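Complex shown without one protein chain; remaining protein chains in place.
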Amino acid sequence: MPLTTEQESRHLEKRHRKARFFAIFCAAITWSSVLLLAVLLYQVSIEGFRWLDWQFISSFPSRFPERAGIKSALVGTIWLISLVALISIPVGVSTALYLEEFAGKGKISKIIEVNVANLAGVPSIVYGILGLAIFVRFFALERSLISGALTMSLLILPVIIIASREAIKTVPQGIRNAAYSLGATKWQTTWAHVLPASFPGIMTGVILALSRSIGETAPLIMIGAMTFVAFLPEGPMDSFTAMPIQIYNWVSRPQEEFHELAAAGIIVLLAVLLAMNATAIFIRNRTERRMK
Amino acid sequence: MAQEEYPDAAGASQPAESPAARSIKKSGVLWGELAIKSWLASCSFISIVTTAAIVILLLSETLNFFENVSPGEFFFGTTWTPLFEPSSFGVLPLVWGTLIVTIGAALIAIPTGLASAIYLSEYASDRMRSTIKPVLELLAGIPTVVYGYFALTFVTPVLRNVFPDIQVFNALSAAIVVGIMVLPMVATMSDNALRAVPISLRQGAYALGATSYEVTTRVVVPAGLSGVMASFLLAISRAIGETMAVTLAAGQTPNMSLSMFESIQTMTSYIVQVSLGDTPSGGVAYQTLFAVATLLFAITLVINIISQMILNRFREVYE
Partner (left out) sequence: MSQFPDSTLAEQNLQMSKKSVLELRNVNIFYSDNQAVNDVSFNIRRNKITAIIGPSGCGKSTLLRSLNRMNDFVDGARVEGELIFSNENLYGKEVDPVEVRRRIGMVFQKPNPFPKSIYNNISWGPLINGYNGSTDELVERSLKQAALWEEVKDRLHESALNLSGGQQQRLCIARALAMEPEVLLMDEPCSALDPISTARIEDLLFELKSSYTIVIVTHNMQQAARISDYTAFMEMGDLIEFNVTKKIFTRPAMKRTEEYVTGRFG
């Protein structure tokens, strides 16, 4: 039965109201995530800023909150991230180059591709168990920086590989053709043209992957990074602690003061992460300008 | 073709005529090139070796475990007390703990993530997008231990004001922060999926007199559904594998309570508990680590594979 004009317009108005409500609802939900971030940062700053001073940066952990600091954790994290970068960047970028430039579209590259995608989804704590069994126990590297760095490298390798492949894919085929037509070998082409052209994209992916490894806690707990370290590591074979471990340690204590110390530690951690991301953006922008 | 037609073919490019006398034959193996290719190939093999190592390690230790504990007890037992006497190895309490945290997180992350994705892809202006996207990236980049801190120092106190009888360590607080943690993933991936839906589909629906709500819910979301589903599954898989926030917020009490106000233990936080303690390696208690990790690995792997299959099918349709 056809609707009368009046019914129709009332019906239409209802539909419009529904549409408007839905749009406002979605917008509100989305902006609440911005609010969430604000709340989180606010909570961290009101608890942490009071403790954030040079004494905090330059002191070892302590049973007494007022004497406790993050020095060994900060140094440990810097050691760890440097080793992880040394291990994971060459291996990850090489894998991406192999898959994109050398392997062709055969079965092997398909297998590696699926395998990398699956590894990216493995929970970090499983990598921790792997590191514990393989590096700490089997290779007897003990609870050292190198065990932690190797474990963390395996964890972020899939991220680096996937990001690097995306970056390499954006290099125009014309550049490769030009190089090949001049009698360049595959590696000459890759080294002189593909790699420089994809460099900004690769760097961005690498820095994001490294910043993920700065915040990872579970694998380090598994391989036994210590929670109380009152000395600085001097080499890759030394035992160590790292910022997220120290923060975990402080958070898991019942006293309010230690929670505030954790907040101060979090501020330092987030500052390091933000600095890394800013570097990534800086490198990307600068290289893009130079390419143009 | 007969050779006679080109009697002088061989002479065509004799050195005398040819500006370059070099042969185009291979002059030998390019050792440098070969070495580099081998290096690159062996690097890419590391990922295969990693997978193999994970699988072999987990399976062999789990088989050792099953020599001491029957699979029946492990999979169907409802008491988990491996670290003290009388020990009992029923994994169901840990699975249950993981399940309620994951369900709670999914109930938070899926509707809000999808709503955010709809807003980003269908309503937001470019300027709004360029504000929201970095915020989501920041939320996604915050280390999980920070979320654990947030749960303990902010979420739980707020919950205790609302529900006075909630325990200090409780599943609800963990579920909330894990939900916040995986929300950016749902929003970003679903946004990508919805944006891949061709504009022509939307225009077709608008041309029939549909409102924006009708276009979104009956055309765009159904068309992008497989991509959206894949994002849900990946988020669930991440929630299952999430460790630090649940360890800090939900406590270490394996139980099968229906209440989210009580302390529970997830598979991941059990693994952390064992590795923080001084359980001697080699014993049954140590082997439980691997048995639980194998279960965790298997569950997340299956979910990840399903989500990748869905995603591949989605890409075939739209990309």
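Every chain is named by a letter (A and B) in the order it is written, and numbering of its residues begins at 1.
Everything below uses one rule, namely that a residue touches a chain if its C-beta (ideal position, glycine included) is under 8 Å from a C-beta of that chain, and two chains touch if they have at least 3 such contacts.
A quick note: this is a predicted structure, and the numbers were derived from the prediction, not measured.
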item: Contacts of the hidden chain among displayed chains; value: A, B
item: Per the touch definition above, residue among A:S59, A:S82, A:N115 or A:T185 touching the missing chain; value: A:T185
item: Hidden partner chain, residues of chain A it touches; value: 104-105, 172, 174-185, 188, 192-193, 196-197, 291-292
item: Chain B residues that touch the omitted chain in the full complex; value: 1, 5-14, 17-20, 22-27
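The criterion applied here is as follows: only the chains that are shown with their structure count from here on.
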item: Length of the line joining the C-alpha centres of chain A and chain B, rounded to whole Å; value: 14
item: Of all residues in chain B, those that touch chain A in their complex; value: 30, 32-33, 36-37, 39-41, 43-48, 50-51, 53-54, 57-58, 61, 111-112, 115-116, 118-120, 122-124, 131-132, 135-136, 138-139, 141-146, 148-150, 152-154, 180, 183-184, 187, 211-214, 216-217, 234, 237-238, 240-244, 248, 268, 271-272, 275-276, 281, 289-290, 293, 296-297, 300-301, 304-305, 308
item: Chain B contact footprint on chain A (complex, rising order); value: 15-16, 18-19, 22-23, 25-27, 29-34, 36-37, 39-40, 43-44, 47, 90-92, 94-95, 97-99, 102-103, 111-112, 114-119, 121-126, 128-130, 132-134, 137, 154, 157-158, 161, 185-187, 208, 211-212, 214-218, 221-222, 224, 244, 247-248, 251-252, 259, 262-263, 266, 269-270, 273, 277
